[in-house]
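One chain of protein is taken out of this complex; the other chains stay put.
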């Protein structure tokens, strides 16, 4: 019998991407779709690419509307998930694509989000050590942020292997869909096209403590992160350029570095270490759940460079959410998901 | 038992898109992949988005390599398909994505392509009157050009209904993938980004006689076409703005025009007349086989305006090829194809 | 002594472009800069590309602030110019970049803009027959719309020469800056990039009566216009593809058509008929006041095709405004303006 899924926040980019992927998922029946200011509108007017759902009407985001589903995806602004989740029963699988339940450290939450910490749910990045066990059978999933997904997958093999110093420097470029669908002047096409610009520089971006949490867990020691996000003139995609000094005692070479990554990623269905000499491009993972990774050892600088490309809306948000849902529901992890990008 | 398909020209954009779609087709097993100058290379180096095929090696495009398949897709330069097709048996379904077998009029072929006419195969635009019958069970398919697909679907309902004067004016914008993967200076990213430019102006574009052929057949009289293609700063997509004067005797109004299109397109699985007030955008059909259409009647100018959006590589080439293949093989027409775009 | 110029609406795209060009104008001293919701802010925060003015503070748009200047540029929303202009003396040159004073026909204004007609000012498209005489010494200038600029310059030679039927079909692609800086969801970078889409289809776009006015004046008979604007994934630029049937009696050929355009445009400093075989590209006029034009005669279709490329913010708005201002002030027409695009 099909699993019934509702999507709260179906008019936004994350909600739309969940629906796009759920439409291709053989085990899911799509139930209620909700919005706030857009309640009452046809989905076809807001998400014209989702043709099979064009005739659906958005309902308000209430407990009544969301009741009676097996899975509820929350694509809500940060801080709104807890209240909705509380009203859904413990037997409902709640998949939160917001930030509310990602962080373990309440002080970090309060510092970066400025509100009381709602709690911590199993973290929906199955590739991290121990993550699959925590997701199996769970009824609550905290989907990672898009940048932490790209960065953690690029760097955890090095930290898990103990070959990298605990100070990572990360510069990532993201497509504009990562900033959501709310109309703001600096996100206008006229401003974004033909321009690269940074934001949240200097340690203030909210995804920083999430990266520190993931990398520290892999390293077994606290990993500091210098993170600079930049806005790139494209709709989708994250390219994360991550580096850290090699630990002197680890005697890192290009060969040992590659072997470390090959071993760590060998069995992953979605994370792919590219052949030597080939570097990731966000276009190659467009629309897919794939992660392309390549590594290099800069001997002169003594640094390990790991670069990953993901689709921020797919593996970075909705694809990661469905991958984790599959694990929670006991389905094959790759059900309804693809490693094939839409290119060129 | 799975149908085995080979793709000749697998390193180009059309070949890559056929493979992307075939990978999602439940009834197909992918056989030989061939290239010319790229023979011997790994597909992963040339089409990194096709991760499941990354380890495949391109073979040379020869009859020997292509033998033993049930279906052979030809994604070759114009003029090369006939020689290859001749060497394949009559029991092999040959799907030609080049132009060689599209035109019925040998003189038109010679005028526009400057070589002897190779013949005419059943035309792979199932939505046109009579097309499905010709495709059922065929062993030879001529896949339409990308522009003729967009234009014919936008205008055939008006011509079939006899409400439009036989002089169509068409201006279409295409993404750069329509020009293929051969490196030419005017197709460099630096030239294409931030720029719109026309080409093939004044009646010389090779897709013009194909449009005339399709629209004339629908109208039952010769339809003249003024066609101006433009290159738009995007990778994929065609937006075709098509118009013709309304026949005075047809007493066209906005309501009768819409009714004409609703009736003509009612049962089409891929061609979708948008709700009133909503206009097509190429982003909405990105990566899908869907065609979005809208019509308007400009009363002051006395013109019918029909606008369509397609993905030039999908419905405009590889998707249309697979849709036609499905009919030829007796499979459900939409097997392995989607109406869901990848947006934003 | 320098002419002092104020700009009302300095925080928007039109206002910013006027300032960019005025900074390079040797005869102008930049005076007051005003905004509405942005009054009190530094211009550097809103227009960071205008480095020499970064320290200027926006003042409110009032008669007091605008008083005491020789020239006042109005870059205000439609319908607001008349009230401001009335408060400025008859000795001040008022250059309105809005639509309020472009149309001669009050009924047209009311049909398309839905408010009482404010009047008609000398029309700032110097290249049109008789326009320079009307602009010389004037104290009021109505700057044309961006689309009418591109379209009128592409087609007036054909209509002036009496070789085109009075029914023009126009499809134009514009960069997103033409829609202004107000944040609307459909203008987000995520929506615009990778997509072409039409709007205002079927005769409803407000620039239609302006085109009819210009072309009819050139033709000496009423010219009907079918106009379809499309939004292209770029910040700047308009490519206008314009066509009309050749008048049978005019015996148009490729040669006579070219000769007609060469003659009409021979002495124009900014409008350039490209060499045969070369077609306009918006990138080539980026940031400049140049207009690139090419024509073709489609013998099979019997249509004249004229295509123009402009920068919608420069020649299409602010450059045209300054060109007209130069004439009104008795300066050389090209003072401070360039025909050199910023490419690639």
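We call the chains A, B and C, going by the order they appear; numbering starts again at 1 in every chain.
Please note the rule applied: a residue touches a chain if its C-beta (ideal position, glycine included) is under 8 Å from a C-beta of that chain, and two chains touch if they have at least 3 such contacts.
The shown structure was predicted, so the numbers you read here are calculated from the model rather than taken from an experiment.
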item	value
Contacts of the hidden chain among displayed chains	A, B, C
Candidates C:128, C:283 or C:304 - the one touching the absent chain	C:283
Of B:33, B:65, B:84 or B:192, the residue in touch with the unshown chain	B:192
Touching the absent chain when the full complex is considered, from C:39, C:183 or C:343	C:343
Of A:89, A:130 or A:202, the residue in touch with the unshown chain	A:202
Sites on chain C contacted by the missing partner chain, in the whole complex	13, 16, 20, 23-24, 42, 44-45, 47-52, 54, 177, 181, 193-194, 235-236, 272, 274-275, 278, 281, 283-288, 290, 292, 338-344
Touch residues of chain B, complete complex, unshown partner	13, 175-177, 179, 181-185, 187-194, 233-235
Chain not shown, touching residues in chain A	167, 169, 171, 173, 175, 188, 190-191, 193-199, 201-203, 224-226, 228, 230, 232-237, 239, 241, 243, 279-284, 286, 294, 296-303, 305, 307, 309, 344
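Just so it is clear, only the chains that are shown with their structure count from here on.
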item	value
Innermost chain by mean C-alpha position	B
Chain A-chain C separation of Cα centroids, rounded to whole Å	45
Separation of chain A from chain B, taking each centre as the mean of its C-alpha atoms, in whole Å	35
Per-residue multi-chain contacts in chain A, two or more chains	13, 177, 181, 193-194, 235
